[in-house]
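Of the protein chains in this complex, one is absent; all others appear in place.
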Amino acid sequence: MSEAERDDAGLPRDELLAPMLRRVIGVVTIVSLVALVLFGLWGAPTDEVQGDAQRVMYLHVPSAWLAYLAFFVTAAASALFLWRRTRAEVWDRLAGASAELGVMFTGLALVLGSIWGRPVWGVWWAWDARLVSTALLFFLFLGYCALRRIPAADPVGGAKRNAIAALIAFVDVPIVHFSVEWWRTLHQQATVFNPQLNPQIHGVMGLTLWLGTIAFTLLYVYLLDRRYRLAVLEDGRADRELERAIAERISTSRGVVA
Amino acid sequence: MTDVGYVIAGWSVAGIVLGAYTVRLVLRIRRAERESAPPESNT
Amino acid sequence: MSLVVRLRSVVCLLGRFPALAGADLDVGAGEIVLVTGPNGAGKTTLLRLLAGLLAPHSGTAEVMGCDLAVDRVAARRAIALVGHETYCYDDLTARENVKFFARAAGRRDADIDAVMDTVALSESAHLVHRGLSAGQRRRLALAVALVREPQLLLLDEPHAGLDAMGREVLAGVVRRAPSEGRTVVMVSHEVDIARPLATREVRVDGGLIETVVPRVAS
Partner (left out) sequence: MTGERTEVSIWREAALVAGKDLRIEARARVALGQILPFGLIVILLFAFALDPDRGVLTRVAPGLFWIAVLLATLLAVGRAFAIETHHGARDGLRMTGLDGGAIFLGKATAIAVQLAALEVVLGVGVIVLYGVDVNGIGVVVLTAVAATVGLAATGTLYGVLAAGLRLRETLLPLLLLPVIAPVMLGATRAFEDGLGGVPGDAWPWLGILTVFAVIYTTIGVMAFGALWEEAA
């Protein structure tokens, strides 16, 4: 790429995490996920008000947290890519990888929210402020990923366009959040997701919720590194072919001229 | 459907989605690695 | 003689195809450079590069003192590219189109009328662009470029589609360019007409530029 300088080491970094660190994170992720399953399904006591259905919360809340984290990472990486001094392929790939994970976690949060809402409140979809915000976030992600799939004539130009699109959507998230909060607080209705109305989460339940959040975040970091690695491999092949085509063109025409 | 049914549904959906994505990702990486460096891996 | 264009081993990509693969070129102020070479050799790419519409993949490219790798937009106000397209809007009349580009360059009505006369479009100035003939459109494209009073005039096969009167207009514009402080880089296949107008000729082939034996224009 003409403008995107190679990384400081001169070579595009192949992955985010050093292999050793990645294996460690991988193992810790598996351990924490297993612990989450144990605590989430058996360890934590059954909620008196909502019954066993409340156990879905241990996955729904972490997913929703990851959705916003992934979106923040995409926006931060996009900003770094746009700033000429820090512009590098790393940030563009990171933004894309995080967005793809964001779509998955946001979708999961919505599905789990629905599965949790049904038994507890008898509705598949509750117009709760946070659930609505998460739904809009889901479509912002989908739009961004759809845009990324469309190639641009100039790779750097396309990456700049995607980065700007990410920031435009990112600025929208707080506006959506406030407007939806105001909208839903007008219709004050006890919903399963409103912390003020939820029974105070404490003890083993609180621990399990923390465990879920940590396990999901670790999983996100691991998958982010793997998805980034895939992007490097896929870009790598394209770059090599391009350099070969240029070299070929120069050698043949030089041959002719000389 | 009893509450337990919903719990099982929720947790299995999460497991399937996350698991499937991870497996597919690892497979895609393996295939890409094989394609991009066939000459060196002739041991 | 200050250099208007300085290219050193420039590589330019069209998608993934290296249209320019290590091109070198120097053009001084007031020169009229004819660019020849087979089709698909990179001639149009060269003009789009000089106009700042394409970013160089590698190599150094300076036009009007601006480094194209850093900022392609800065020099554009002083450059005009007359390509196969007229840049105009179908629903606007010939004069309204020229007026838009004139106002964008800060010109006044007098300049517009003058340039419409230069390209002999005064009588059909009121016609809507959609209704203009191919020859009229080529002359309109020239008018759009001239009204902006560019210091670097890039012409991409300007003779194509020009009638006799149009060729006369073009010859006049190119001959007067140096006296009006304009440098011209012209791509043309109609060598017998173009060569007498040019002060120098270069050939683009296989994405490279080489100088043809310099001929002083007769």
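In this document, chain identifiers A, B and C correspond to the written order of the chains, with residue numbering beginning at 1 in each.
Convention: a residue touches a chain if its C-beta (ideal position, glycine included) is under 8 Å from a C-beta of that chain, and two chains touch if they have at least 3 such contacts.
Treat the numbers as computed from the prediction; the structure is a model and nothing was measured.
The chain not shown here makes contact, within the complete complex, with A, C.
In the complete assembly, the contact with the undisplayed chain comes from C:144, out of C:27, C:144, C:162 or C:204.
Looking at A:55, A:93, A:160 or A:249, the residue that reaches the missing chain in the full complex is A:160. Where chain A meets the missing chain, the touching residues are 136, 139-140, 142-143, 146-147, 150, 152-154, 157-158, 160-161, 164-165, 167-169, 171-172, 175-176, 178-180, 182-183. In the full complex, chain C makes contact with the omitted chain through residues 51-53, 72-73, 76-81, 83-92, 96, 100-101, 103-107, 111, 128-129, 144, 148-149, 151, 180-181.
Assume only the chains that are shown with their structure count from here on.
Chain B and chain C have centres, each the mean of its CA atoms, that are 55 Å apart.
Averaging C-alpha coordinates per chain places the centre of chain A 16 Å away from that of chain B. Our note on geometry: chain A versus chain C, Cα centroid distance of 48 Å, whole angstroms. Within chain C, contacts with two or more other chains are made by no residue at all. Every residue of chain A that touches chain C in the complex is listed here, in rising order: 2-3, 153-154, 156-157, 238, 241-242, 245-246, 249-250, 252-254, 256-257. Remark: chain C residues 11, 13-18, 21-22, 55-58, 69, 205-208, 210 touch chain A in the complex. Listing the residues of chain B that touch chain A in their complex gives 1, 3-4, 6-7, 9-11, 13-14, 17-18, 21-22, 25-26, 28-29, 32-33, 35-36.
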